[in-house]
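Shown next, in structure tokens, is the structure this report addresses.
Removed from the display is one protein chain of the complex; every other protein chain stays in position.
Note that the chains take the letters A and B in the order they are written out, and that residue 1 is the start of every chain.
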Amino acid sequence: MNKEVSIIHFPGSNCDRDLAVAIKYCLKLKPKFLWHNESHIKDPGIIFIPGGFSFGDYLRAGILATKSPAIKEVIRHAKKGVPIIGICNGFQILTECKLLEGALIKNSSQLFSCKKVFLRIENKKNYFTKNIKKGVVQYPIAHSQGKFYVDDYNLKKLQDNDQIMFKYSSKTGDISDKYNPNGSVQNIAGIVNKKKNVLGLMPHPERAIDSFSGRDGIVFFNGLNELI
Amino acid sequence: MIYRVYVEFKPGILDPESEAIKRTVNQLGFSNVENISKGKFFDIELSSNNCLSDIEKISKELLSNPVIENFKVVKK
Partner (left out) sequence: MNLENNLINAKTIIDHGISKSEYNRILKILKREPNLLELGIFSVMWSEHCSYKSTKKWLKTLPTNGEHVICGPGENAGIIDIGGNDAIVFKMESHNHPSFIEPYQGAATGVGGIMRDVFTMGARPIANLNSLRFGEPSNIKTKNLLQGVVKGIGDYGNCVGIPTVGGECSFHKSYNNNILVNAMCVGLVKKNKIFYSKAKGIGNPIIYVGSKTGRDGIHGATMASAEFDDTSIDQRPQVQVGDPFMEKLLLESCQELMKEDAIIAIQDMGAAGLTSSSFEMASKGNCGVKLFLNEVPCRESKMTPYEMMLSETQERMLMVIKPDKKKITFDIFKKWGLEAIEIGHLTDTGKMQMYFNNRLVGELPIKPLADSAPEYDRPRKKKAFKTIKVKKRNLQIENVFLEMISSPNHSSKEWLFRQYDNMVMCDTIFSSEESDAAIVRIHKTKKAVAITCDCNPIFCYTDPKLGAKLAVAESWRNLIASGAKPLAVTDNLNFGNPEKKDVMYQIKKAIEGIKVACTKLSFPVVSGNVSLYNETKGKSILPTPVIGGVGLIEDLKFVTGINMKMDDSIFIIGYTKGHLGLSVYNQICGYKYGKPPSIDFDNEIKNGNFVYNAIREVGISGCHDVSEGGIIMSLAELCIKNKLGIQISIPDEIKKENWLFGEDSSRYIIITNNEKKLLKYAKKMNVFVKNIGKVKGSSFKIINEFEISLKDLITYNKQWFKNYIDIEK
């Protein structure tokens, strides 16, 4: 693996700096920024796709970004097994370009929602989460189109293949509608692809890396150490 | 040549916005309104004819998300 972390950013990305700060703080390395029109990405290391409103989120959140040259490269690398992490808008982009199952649609409340939520880690067999000791972590969410939708057939496939990674829960890990901030199917907050090298999640671990905002994000990034 | 592409939610996908519109319509006194579903359309002007396949491609790859939406192309 390369000693490299890349952040792909688009016009309208706005969590790119926050992500870079978190990566620098936790992984002690400076991420490489790749602009959306990058048509040849060599040795990217881990690829991050940050939150924000790529291309204004016009048409549907994430869709316009999927047509950029950099995402074609992301797809190529994904097939080769490169670890890819999409957060918030990054998750939306990964579902729109079909690297991940399902779709992210308007929250049930129809409103943007910004708050801290608890997430139960559903699966620790995967390299994205196996080093996280806690069973439940607390990250902020900030989105209006974060309701994860998938039909029953594909939901079963996600379950059978252990692709569900995070679910919205209580502090103690209870899963119920009460703890579902956006109406996601089965409280799903994050999933991986079948090959388990592409992760998408709506909550923001990069917003939980200091004593003021909570420190649960640190374990998320530190856990990636062996991948780089 | 102008084509109009209609995009709407697949049946079964809950659209709270349409639900809210329907409730308001009912409250306005139209108690016979049982369902409202909304969608959007795009008018696409082409310089040459017989490009229906291009329009289909644009609709499928960009204008709609097959996971949640259906589309329909109509010649204007």
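The rule is simple: contacts are C-beta pairs under 8 Å (C-beta built on N, C-alpha and C of every residue); 3 or more make two chains touch, one makes a residue touch a chain.
The shown structure was predicted, so the numbers you read here are calculated from the model rather than taken from an experiment.
Although one chain is not drawn, the whole complex shows that of A:113, A:138, A:161 or A:186 it is A:113 that touches it. In the complete assembly, the contact with the undisplayed chain comes from A:14, out of A:14, A:126, A:154 or A:170.
Within the complete assembly, residues 11-12, 14-15, 17-18, 21-22, 35, 51-53, 55-58, 111-115, 140, 142, 144, 204, 206-207, 209-210, 212-213 of chain A touch the chain that is not shown.
Here is the rule we go by: only the chains that are shown with their structure count from here on.
Interface of chain A with chain B (complex): residues 59-60, 63, 67, 95-96, 102-103, 105-106, 108, 110, 149-151. Contact residues on chain B toward chain A in their complex (touch as defined above): 13-14, 16-17, 20, 62-63, 65, 67-68.
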